[in-house]
Every structure is written in structure tokens, then in C-alpha cells.
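The complex is shown incomplete by one protein chain, all other protein chains being positioned as in the whole.
Chain lettering (A and B) follows the sequence in which the chains are written, and residue indices restart at 1 in each chain.
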Amino acid sequence: MRAIWKYLSDVLKGIWTLIQGMRVTGHYFFRPWLIVTQQYPENRRKLVMFERFRGEVTMPHNENNEHKCTGCGICEISCPNGSIEIITATVLLPDGKKKRIIDKHIYHLGMCSLCNLCVKNCPSDAIVMAQTFEHAVWDRTQLTKVLNRPGSKIMEGIKE
Amino acid sequence: MGEAEQDRIETQEYLVNMGPQHPSTHGVLRLLLKLEGEIVHHVDPHIGYIHSGIEKMCESLTYPQIPYLTDRMDYLSAHMNEEAVCLCIENALGVEVPDRVKYIRTIFSELQRLASHQLWWCVMGMDLGALTTFFYGLRDREKILDIFEETCGARLTLHYSIPGGLMFDIHPNFRNRVHEFLNYFREKLPEYDQLLTGNVIFQERTRGIGIFPREAVINYGVTGPSGRASGFSCDVRKHHPYSAYPFVSFQEALDDRCDTLARYKVRIREMWESMSIIEQLIDNIPEGDYQVKLKGVVKLPEGEYFQRVESARGDFGVFIISDGKKSPYRLKFRSPGFSNLSALHAMSKGWKIADLVAIMSSLDLVIPDIDR
Partner (left out) sequence: MAFSIYDFSSFTQSIHEGLSNRLSPAGTLAVEWVIVGIVILLFVAVFGLFLVYAERKVCAFFQQRLGPMRVGPWGLVQTIADFIKLLMKELIQPARADKFLYNLAPFIVIIVTFLAISVIPFAKGLQAFDFDIGVFFVTSITAVGVIGILLAGWSSNNKYSLIGAMRSGAQIISYELSVGLSLITIVILAGTLQLSGIVEAQRAGWFIYRGHIPAIIAFFVFVIAGTAETNRGPFDLAEAESELTAGFHTEYSGIKFAFFFLAEYVNLFIVSAMATTVFLGGWMPLHFGNLEEFNHVMDLIPPVFWFFIKVFFVIFLIMWFKWTFPRLRIDQILTLEWKFLLPINLFNIILMTVIVLMGWHF
């Protein structure tokens, strides 16, 4: 007799635990306003990334097309992947002295692991992380970018 | 059927390749199974399909560059891995980081542990066939990833700890978000129990399956929740406290039933403990600097250095041999997943294929952690 009771109570207890589980899923089924997924390309306009989000390395320029990069090459050294190449040029200043300036700050987005070391180590804060994330392109040569814009020059008052 | 007749029916063991692309090996692990019918006679793990040579690469990186790479080993405990490397380098240099850094690192580690256990939970459900758990786990993990993203700009490979401190200070919104998350998750965690833990089918699938006694656990070097489920007290946070763990009180989740259900329950209890640790720390983060300025070129004095931390999967160790140059002479990681995988064969021998999947899930393997 006791065996039968145990059998029956096992069955009922088992069913009860199953109902518990169904209650959880049922709870969400009948509350569609709790849906958490987003419709990505549609919500593009509303989508705001966090301001620290590391999307790609960029070099901000001001309205006079000036940046802060001195061409010191520290970012190139600190990059673990070799994604940055600094090409410098030497110009003759009016007072006769030679000065090294940045010619091309080449950045390979395809090789970058977005570790932030270059941004952190740049002595003149010339590069920052942008919040873009749609990096897909048709051809990977497009992932190689020159960060200093053509014709740009260094801001006044940035010391090496 | 008489015995003589039984002898005449020849049964045969056969080999089945499980992986390297199989839904329940979670990555590119290949198991060579020797089966008789449904019963597993032998499991032979073959690794190396995702070998990335991280240890070797580290020999050519400078010390500040190493942590970013360790994120990519056990990507689910990225912060713990970074922390281990950073602590090791800091100890070697004799640098004492401010308390603020210690607190924040610990909070991040615990958040990371929560995120990792959430993912483990949803994957465990999925492996056992309850597909809905997968989405509930990911839903809650998303909240933690948002916290990470707001403070350090990345969700998975954080690169937040650097030798000497942290990459950024915490975001002004950090405390609020963590509180928000704790309140949210405290309501959701009992749901996990209702949906899966209590479920009679789940209990049947896990109770008494893959029993692995304490001696065996110690012999195989199984650590972390999988080891603690067999009564092996191996929590590095308790036995060799680092960062802010000396300042908090928490219980080491131990179980002595040694089966898959015990491994499951230890992890669920660890989630509660992690929440209580975060709660103790979050309002007491001391003011101060978030990093110590190190020299431009970090060079470790000649010698051997070792640091272990408790990652989400167990005892994670970093061993550095330095010859005084700016990159290590040799760097070795002791990854918990590797030792845990080595026990898979002993655990699953004699059980069915379905049990093998459950046992593997309960070990919480992350393949790049094994194949680093």
C-alpha cells in the first residue's frame, strides 16, 4: 500500500514540477510587451552606443582641418597587432630648423583588435575611439584608412 | 535466450566522431567516442582545432600588451584572465595598486563570473533539450554586458585591467547600473530554479549521473565549481585571496554529491554568492587613482613569477619567466578547462551518449581556454 502511495505521490510531484516550469514560460508568452529583442536595421536611428564604446580608431580634426598628431610613433609601437603605420616627413621650418611631421597615419581596421592601447598611450591625445560599428565593406583594402585628412596640419601648441 | 545463444550474437563497439563541428561541443572540440549501442565505453578528446598559440605569441609582446591577448583565451572569463596577468606583473614589479583598483577589479570579476555562469546555465539547458533556457540566460547576461560596455567600451574582450591599474575609471553611472542589475537578477534567478532545477526531467537527467569522487577530482586537477561539487575545497578566492577578496565575506559553495546535479547546483549557488560579494563592495569603492603610472617600458626583473586567480571555470594560473627584457622569456597559462576536460573520459565512462552531453555541459568547457 505504501509503495502505491509513493508511486502516486511521485507522479503528482513530478507533474507539479513540470507545471512550475510551464508557468514560467507561460508567464512570458502571455506578456508580449516584455519581449527584449530589437529589430536592428529598423532601429538604427534610435540606436545610441555608449560613449566609451570602442568601434574604430579615428583622429579628430578641428574646423581648420588641424589635428593633434605629432608623428611620434608611440601608437605604432604600442599596438600589439601592428595595425598602425606612421609615415613621417621632414619639413624645413622658416627659421631653418628641420621638423618631423606626420605624413600619413595609416590604420588597418581589419587588423585592429580594438584594445585601446594606442589611444591610451598617445601623448598628445591625437586619436580617439569612434562609436561606429558597421564596418562591413566589399573589399578589404577599404579597411585600410589614412587617419590624418589630406592637407591637414598639426594644431598650434602641441609639443612633441 | 540461452547463454550459448547469447554468445553467438556478436556485438561490436563502434567509433563515432563527435565534433569538431557538433552542436554540443560548443566550439571545435573533437571527441572520439567508442560506443556500444548507446553506451559510452571510451571518450578520447582531440584538441588543437582552434589552437591559437597565445602562449607563444606572448613571448613577443611587451608586458602591457599581454592582457589584451588573454581575453581571447577563455573569453567568458576575460576579466579574470587579465587580472591574473596584471597581478602577476604587478607583483613582479613590486607595485601596490590603490584600493580603488582592487575593489573595481573584484566587482568586475564577479560580474564576469555571473555572466559566465548565466551563459553556462542557458547552454546546459539547451544541451539537455530545453531550448527556452538559452534565451532567458542570454537576456539576463545582456544586462551585465551593458554594464561592461558602458564602463570599458567592450562587451566580451574587455581589456579593462592593465598592469598598474585599469584602463578607465568607472563610468559615473556604474553604481546605479550595478544596483539595477542586482535588483533585477535577484528576481530572475529563482525563475531559473523553477524552469530547470526543479523540473523532474532535469533532475532525472542529472542526479547520480557522472559521479566523480573527491580523490579522482584531486588526482585529475579538476578545479572550480566542478571540483567543489565533489567536496574539494579549491576556491582560490578563499585560500589565496587576491584583490579585494580579503575584504569581503562569502561562502565557498561546496557539495559532496559529486554528480552532475551537484555541479549544477554549485554554480547556481555561486551566482548568489557573487551577487552578495558585489553588494558588499559596490557602495564602498574607495576614492583614489584608478592606475599607477608605470615606466614607459615595463621590464620585469629576472626570475619566475606565478599568480593564480579563480576564473569562472576554476583555478587559472599565469607563470612568467623573465630574463629581464621587455617581453617574457616564457609564459605559461594553467587553464582550468584543460584539466577539467581531461576528467571527461573518467566521468562519462559507462554512461549513455545523452549523459555524456550532460556531463560535458556540467564541466562548462570553453574550447579556446583548452586550446590556447
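We take it that a contact is a pair of C-beta atoms (placed from the backbone, for glycine too) under 8 Å apart; a residue touches a chain by one contact, two chains touch by 3 or more.
Bear in mind that the values here come from a model prediction, so they are computed numbers and not experimental data.
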- Query: What chains on display are touched by the one that is not shown?
  - Reply: A, B
- Message: Of the residues B:L29, B:V101, B:L114 or B:A130, I need the one that contacts the missing chain.
- Response: B:A130
- The listed residue (B:E110, B:E150 or B:D355) that touches the chain absent from the view is B:D355
- Query: At which residues does chain A meet the chain that is not included here?
  - Reply: 11, 18, 21-22, 24-26, 28-29, 32, 34-37, 39
- Query: Footprint of the hidden chain on chain B, which residues?
  - Reply: 14, 16, 22-24, 38, 125-132, 134-136, 139, 195-196, 199, 201-202, 204-205, 352-355, 357
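Everything that follows uses one rule, which is that only the chains that are shown with their structure count from here on.
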- Whole-Å separation of chain centres (CA-atom averages), chain A against chain B: 25
- Item | chain B partner contacts - residues on chain A that touch it in the complex | 13-14, 17-18, 20-21, 23-25, 36, 50, 52-54, 78, 80, 113-117, 120, 129
- Message: For the complex, give me every residue of chain B touching chain A.
- Response: 61-62, 64-65, 68-69, 132, 139, 142, 146, 149-154, 157, 159, 162, 167-168, 171, 191, 194-196, 198-201, 203
